[in-house]
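Only one protein chain is missing from this complex, and each of the others stays in its spot.
Note that the chains take the letters A and B in the order they are written out, and that residue 1 is the start of every chain.
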Amino acid sequence: MEELPLDFEVAPAAPEREDALQLSLESWEGPLDLLLALARNQKVDLKQISILALVEQYLSFISEARELKLEVAADYLVMAAWLAYLKSALLLPKDPLEDPSPDELALRLQLRLQRLAAMRDAAARLLARDRVGRDVFLRAKPEGLRDVRVRRWDASLYDLLSAYGQVKLRSEPVVHMVSRRPVVTLDAALHHLQRMLGVKLDWAELSDFLPVDYDGPLRRSAIASSFVAALELARQGRVELKQEGAFEPLYLKAAAMGQGA
Amino acid sequence: MIDDLERAIEAMLFASDEALDARQVANRLGGEMTPGDVRAIIQTIAARHAGSGIELVERGGHWHFQTPADLAHLLRRERDDPRKLSRAAAEVLAIVAYHEPVSRAEIEAIRGVQTSKGTLDVLMEAEWVAPAGRREVPGRPLIYKTTDAFLQHFGLTSRKDLPGVDDLRAAGLLDPVDLAFEEAMGELDLVKDGEEA
Partner (left out) sequence: MIDDLERAIEAMLFASDEALDARQVANRLGGEMTPGDVRAIIQTIAARHAGSGIELVERGGHWHFQTPADLAHLLRRERDDPRKLSRAAAEVLAIVAYHEPVSRAEIEAIRGVQTSKGTLDVLMEAEWVAPAGRREVPGRPLIYKTTDAFLQHFGLTSRKDLPGVDDLRAAGLLDPVDLAFEEAMGELDLVKDGEEA
């Protein structure tokens, strides 16, 4: 891969030409701008302008520039080619079938030039108006209108007292007490269930096997433990289980001895 | 004796660092006046200052105090014109002002050249031109319009105040080329018809 030269020679600047043509070409903003300048040289109203004469001027301008080996940007050449076509079409005997007709093309060009000229004049008139900071002046340091936001703090007496409560609590010695939760262990449930199975002979609901004085979380714990215990006893073949459907009551019965083992 | 409300509105307009419209003034007064009431009082204040060294002027519905243009020579000091516009920028500004809202492609169609990126940027930075949404045509191009700051800077009461805008409109010079072309051809046909008749 070729390395880029770090210290390349800068091409010498092109010698300054005392050539108005070149300077002019650079000072135009595109072919339409140049056309408008040439049109204005005709010193007639743009409505009466001779498009043919304008085309002639443009083409000779561009060809002169090329003879002087000036670089002519592509869009100027495109316009030159189009104008050359327009010129020949305007000069040739009219072909009524040609669409669009050269007259129409010329009219379009004329309309475009009129519009550009109108906006150029408008810009000049706009810039000539009395402008702020140049012709008319405002106050240098106005006081200004201000909207000042005033913060209004809000809190209720409850906020205040509960905040103080928290402070007091934080500063009191902290004692952690772990509360023992009421549970029925699996062992206890197994033991209890086996005992009860000896008493109840027919099908009975699981909840009937629970101690009657259990309620609340302790009862929930007993149900869970007893259920697991029932499954364990069933696995051992010591109990039969029956349920009509999902979420229906679960019935237990001691397995008939002799058939199981 | 100048009435209290008039004094208040005068002070507000004088102290504000930007032009105010009647609604802003009414709001600041506490909302008991309608913008219409405020406008009437502003007219009174403007009339009182007419012909003095301080003028109250309207720009796009907003009012501000400024010095009269005929005193510019006394007030203009060795300051550079901070808003020196290139010819291209001035042309683009005029096209936006007279055709608004206008897309970049429409600007370029009139000027016959591409608009360099910097040109519109300069106008937007000066806050004279601002985007005004998109045109609902294929490609949904951004369209541009001029701002109240534009009216203020160039001393225009409203867009109707643009120099020569009525003449340009009457002459069809603000119409697109296609429309103007069809009209011109229509007239031509009429002439031909007339000749044949």
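Everything below uses one rule, namely that contacts are C-beta pairs under 8 Å (C-beta built on N, C-alpha and C of every residue); 3 or more make two chains touch, one makes a residue touch a chain.
Being a predicted model, the structure only gives us computed values, none of them experimental.
Which of B:Ala15, B:Ala46 or B:Ala171 touches the hidden chain is settled by the complete complex: it is B:Ala15.
For the chain missing from the display, the contacting residue among A:Asp45, A:Glu67 or A:Asp154 is A:Asp154, taking the whole complex into account. Contact with the chain not shown here comes from a single listed residue; of A:Lys47, A:Lys69 or A:Lys168, that residue is A:Lys168.
Not every partner is drawn; the one left out touches chain B at residues 1-2, 6-15, 28-29, 45, 48, 51-54, 65, 67-68, 71, 74-75. Where chain A meets the omitted chain, the residues involved are 137-141, 143-157, 159-171, 179-182, 213-218.
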